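A protein chain is absent from this complex, but the other protein chains hold their places.
By letter and in written order, the chains are A and B; residue numbering begins at 1 in each of them.
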Amino acid sequence: MARAAVPGRLSWRVGRLAEARQETPTARTLVLDVPGWPGHLPGQHVDVRLTAEDGYSAQRSYSLAAPAEGGRVELTVQSVPEGEVSAYLTGVYSTGDPVELRGPVGGWFVWRPAGTQPVLLVAGGSGIVPLMAMIRSRRAAGSRVPFRLIYSVRTPGDVYYADELRRRARDDAGLDVTFVYTRAVPEGWPHPPRRIGVTVVNTNGWPPALTPDCYVCGPTGFVETVADILVALGHDPRRVRTERFGPTGG
Amino acid sequence: MPEQLDLGPHLDGNALAGPLREIFAVDVTAATSRCAACGQAGALAGLHVYASAPGMVARCPSCEEVVLRMVRTPDAAWLDLRGAVALRIPM
């Protein structure tokens, strides 16, 4: 039985799939219509709840990928092997179908467009999602705060939002984008495949003396590694904000 | 006894934001808490959260002691904050 909503507390809302875009062979962006959506800050996420005919339900968190447009919100979901929820959302979920959402939530892993510190974004795989929301919001808000993104992916075909990132790196003044490929590199790339390490972060990040705000997001192991590197390089741990997606975060 | 710890697959305190917003009218993950065991202060969002368990268990990133536990039963939420000295909630 539905309980009456208590003011201030969050209850579940219903969203319906308005459109979907394939970002990579294994990742799909869902554009949802959520009547009454209150807006959100870049970096926030929603909890998604799916319920089966027999009453079984499963709940997972997904980052908001873009600033809201009225009642439209975007998520990008990576299909993980044997993933209960991600397999459904990337493979079966169809236009017009409802899901339940609780959000926006999270007041810590957020970037506020009024911010003035330089920003370093470090993404592993699907960890790009909330960071892309920050990049998109920066432009939408006309912020001139300098942003640097280091984006680690397995292969060039795994880059989410590839065309848009290329365009923004060219057109959004003050945005630098560096790719790290761990399994296969594009033709003519200056390095063989490599994992993110001290050199990459040191060369393509900000010096700690500039006291940048650092946002690190991706699979748990990736986040751990990068956060350790940043602290070892001298960044104040309080300025290193992390969002671990779990072992399968892409 | 000095036990060596193997950090399991954990999430950040951010992952508590949804479940806690079912209870509180404000976002508590941005609040600062101080660990009752070792005294380290930080945002709840920075705790280590173990979620593949019968409830959510949030531990201090510095000493790994339990700071917060949350269990959701069909008709109640159980919240244990005994590992936190106090919460400073920005208003």
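Everything below uses one rule, namely that a contact is a pair of C-beta atoms (placed from the backbone, for glycine too) under 8 Å apart; a residue touches a chain by one contact, two chains touch by 3 or more.
What we mean here is this: contacts and distances are computed from a predicted model.
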(Q) So one subunit is absent here. Using its UniProt record, which name fits best from "Molybdopterin-binding protein", "RsbT co-antagonist protein RsbR", "ABC transporter permease" or "Electron transfer flavoprotein subunit beta"? (A) "Molybdopterin-binding protein"
Q: Using the whole complex, pick out the displayed chains that touch the missing one.
A: A, B
Q | Missing-partner contacts on chain A, residue numbers | A | 12, 14, 49-53, 55-58, 84, 88, 92-94, 97-100
Q: For chain B, enumerate the residues touching the unshown chain of the complex.
A: 1, 3-9, 50, 52-55, 57, 59, 64-66, 69-71, 73-74, 76, 78, 80
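Here, only the chains that are shown with their structure count from here on.
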(Q) Centroid of chain A to centroid of chain B, CA atoms only: how many Å? (A) 22
Q) In the complex formed with chain B, which residues of chain A make contact? A) 7-11, 45-47, 61, 102-103, 105-109, 220, 224, 238, 241-247
Q. For the complex, which residues does chain B have touching chain A?
A. 7, 9-15, 17-19, 21-27, 29-30, 42-46, 51
